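With one protein chain withheld, the remaining protein chains of the complex are depicted in position.
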Amino acid sequence: MLNILLAVIRRDLLLAWRRRTDVFTTLVFFVIVASLFPLGVGPEANLLRTMAPGVLWVSALLATLLSVTRLFAADYADGTLEQMLLSTEPLPLIVLGKVSAYWLVTGLPLVLLAPLLGVQFDLPQGAIGVLSLSLALGTPALSLLGGIGAALTLGLRGGGVLLALLILPLYVPILIFGAGAVGADAAGLGAGAHLLLLGASFLSALAISPWATAAALRIAME
Amino acid sequence: MLNILLAVIRRDLLLAWRRRTDVFTTLVFFVIVASLFPLGVGPEANLLRTMAPGVLWVSALLATLLSVTRLFAADYADGTLEQMLLSTEPLPLIVLGKVSAYWLVTGLPLVLLAPLLGVQFDLPQGAIGVLSLSLALGTPALSLLGGIGAALTLGLRGGGVLLALLILPLYVPILIFGAGAVGADAAGLGAGAHLLLLGASFLSALAISPWATAAALRIAME
Amino acid sequence: MLEVDQLSCMRGDVILFRGLSFRLEGGSLLHVAGRNGSGKTSLLRMLCGLMLPEAGEIRWRGKPIRSQREEYHGELLYVGHANAVKDEFSPMENLRVACAVAGRDVSEDQALEALGAIGLAHRLELDARHLSQGQRRRVALARLLLADTVPLWILDEPFTALDVAAVGLLAQTIEDHLRRGGSVIYTTHQDVDLEAPTLQRLDVGDFAPC
Amino acid sequence: MLEVDQLSCMRGDVILFRGLSFRLEGGSLLHVAGRNGSGKTSLLRMLCGLMLPEAGEIRWRGKPIRSQREEYHGELLYVGHANAVKDEFSPMENLRVACAVAGRDVSEDQALEALGAIGLAHRLELDARHLSQGQRRRVALARLLLADTVPLWILDEPFTALDVAAVGLLAQTIEDHLRRGGSVIYTTHQDVDLEAPTLQRLDVGDFAPC
Partner (left out) sequence: MNSSVKAVSDKLSAAPGGINWFKYASPQTFYPLAGRLIPLFAWPALLLFAVGLYVSFFVAPTDATQGDSYRIIFIHVPAAWMSMIIYLAMAFWCALGMIFNTRLSFMMSQALAPTGAIWTFLALWTGALWGKPTWGAWWVWDARLTSELILLFLYLGYMALVAAMDDPRRADRAGAVVAIVGAINVPIIYFSVKWWNTLHQGASVSMTSAPKMASIMLMGMLIMALAAWAYSIAVVLVRVRAIMLERERNTDWVAQMLENRP
């Protein structure tokens, strides 16, 4: 059980490392967003500070939305996905492994980098903590939900848009809770409620997504 | 001469239409950015108005940066690129055709959509005009420059980051001129100088990029 | 072991074959023949459970394969058209990862031996992107050498891109497996002589509607 | 027509062959043989100008191919390992687009005839993603039927995935081309008998260093 999970995670991390791109693209994307916005918007500190949680959360969401499309694409194209469906191990576990690796590669760097970018945007100490926490809870949920969409749209014409249409409605609440948490903290209202909602979203995504994704994959291959 | 240009453009447009994704991803991306930002940042009209040019320009840049990576990837993987290099027609023209189709599919919708989003952000009439114009001049330059990067990093491990590293520096001035034009117009300074610079960037990109890209493609295949 | 009962296959709105039945015992070899596009690959994918038949049933040891997915997968090895070889991995990594994902653990030494036997000893550490077409196919086929305990092998055009030496080696491997009591189902358009205790040939075209 | 002079090929830090020379006249057939990974594909890609040789020169009608790229490409047709078939296009679209990009205009009727001759008449409008492996290969090879005026054909394993009927058809097409005075360079691991006015065989392995 745990073996296969670890094997898949290890495989995908190694692959990501070999491709490097995937590890750094999100990082680069994130850094770019955070450095370009001040360039585009102008360097007024107050304006930037108010924008910061929104900008960071939106860019986290976009980074996930754009890259999660390709979660299964390479494995589908070269026949590896077939082999995964033929494994003796439960498919939901394999899926969970793939999503975990994906999160480690795209979500985690984001969570780790967020405080730095927060500082760049001159967010107060407390808000930065909340920002990291909200991203730490929110990005895994984004990855898990994205996995379902990626599996459903596998090999379809126009998969990308469909994916966006399918999962965006699920992403919006997470964005609102996430950016809301930081905003609420900055406004001195306490971020607790928002964070709880985020946590709940994450747990339910964790409970549902691997099974739904596995089912979607079998359907996509048939 | 013109024949091959048109043939390649027609081909790539048809392909894009068949894939649909590519046409709509940028649109969707753009709409998402424009709708998510108010969600993330909060609905203060003044704040949004100041942010608008920056947000729209940054998202145009990101949309290009993220999608241009794959400009040649599909053709490379399935052997079509080889056949293009073996064409009797000049490669720079074929490249120009591909970049044009790419711009029609990702850049143009953005230019057309920008006024709508501008209205949503409550930009004044004049600024909206300048925004469209700046995007109309700037996005082709982004596509052309992106093409060089895509060709240079074709088939490389970690191509994406490298691409970003290579072309982002060239993108930044365009972003600054572009967002600057809108800002200058809004501030009543006149956008002429910025727009001229944008036009100059576009023309020099047009003059250099097809040749540089063609050279890079030959090198990549060798 | 494997029983196929009145299978039909439909792709889009074309019926490729209908009413296809056969039985396969341990130690026997089934050559699925047919023209390009007649439905061989579709049939093999159905036998693996990767595709749903339009009608009919596939049973393994008496039970429908869909009701015992994980057990069945443990007794099955499929090598498809696609090599399932990752460009970014070396042959060594490819083989070990493929086995791990399939749920079979393989030591480095075993993998080394298999790759050596299939003629990749001098390219163990090279990224698969640089391999020649035949070398990539060999990486995919190296899995067979580590699967002598897996009773059923399903091979879709295993001989493509292989040179004469490799074709011989693969034929040998298949024959060994049959002698061991395993069964093999394969397709090919090439003339390869395989010796088997029982040899069946199935032309998918015979079951095409009218 | 084609002269190859002391060609060497190096991939990574491995020398695949060195000092390889030959001449090819109109109407002659060259079979490039060699084990998997011996460098056949690399050689063919060099002959097309897709790869730089480490040393040596390739001349077409007496001039180095690099100094007359567009003229040379007009007299050359290359079908590689990769089919250059777009999943999103139908066979019809694939063929016409491929010809347009290569710089040869082809009418719908001509394309229809070629696809009919190669046995895809009943799949003209189906997206290539749904085609079987052999049908995809046929789409790629249909370009040959429209290229009788192109003097030099370079074919990398053209017979893979084809069924017996298609192999026969392709062999016929190649022989016709030779009779017409064209030349063909090809690789294959399969046994296919081709009749040609002059037939040469080149084993890349003979030029491997030590």
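Each chain gets a letter, A, B, C and D, in the order it is written, and its residues are counted from 1.
Convention: a contact is a pair of C-beta atoms (placed from the backbone, for glycine too) under 8 Å apart; a residue touches a chain by one contact, two chains touch by 3 or more.
These numbers come from a predicted model, not from an experiment.
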item	value
Among shown chains, those touching the left-out chain	B, D
Of B:L81, B:I148, B:V182 or B:L195, the residue in touch with the unshown chain	B:I148
Among B:A74, B:L170 or B:L206, the residue in touch with the chain that has been omitted	B:L170
Missing-partner contacts on chain D, residue numbers	12-13, 52, 57, 64
Touch residues of chain B, complete complex, unshown partner	148, 152-153, 156-158, 162, 165-166, 168-170, 172-173, 176, 204, 208, 212, 215-216, 219-220, 222
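Assume only the chains that are shown with their structure count from here on.
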item	value
Set of chains whose contacts include both chain C and chain B	A, D
Far-end chain from chain D, centres as C-alpha averages	A
Interchain centroid distance [CA atoms averaged], chain A/chain C, Å	37
Centre-of-Cα separation between chain D and chain A, whole angstrom	45
For chain A, residues that touch 2 or more chains besides their own	18-19, 157
Shared-contact residues (touching 2 or more other chains) in chain D	81, 88
Of all residues in chain C, those that touch chain D in their complex	11-12, 34-37, 40-41, 81, 119, 123, 126, 130-135, 138, 157, 160-167, 189-191
Partner chain B, residues of chain A touching it in the complex	18-22, 24-25, 28-29, 32-33, 36-37, 39-42, 47, 50-51, 53-55, 57-58, 61-62, 65-66, 157-161, 164-165, 168, 172, 175-176, 179, 183
Partner chain A, residues of chain C touching it in the complex	48-52, 70-71, 73-74, 76, 78, 80-89, 93, 97-98, 100-105
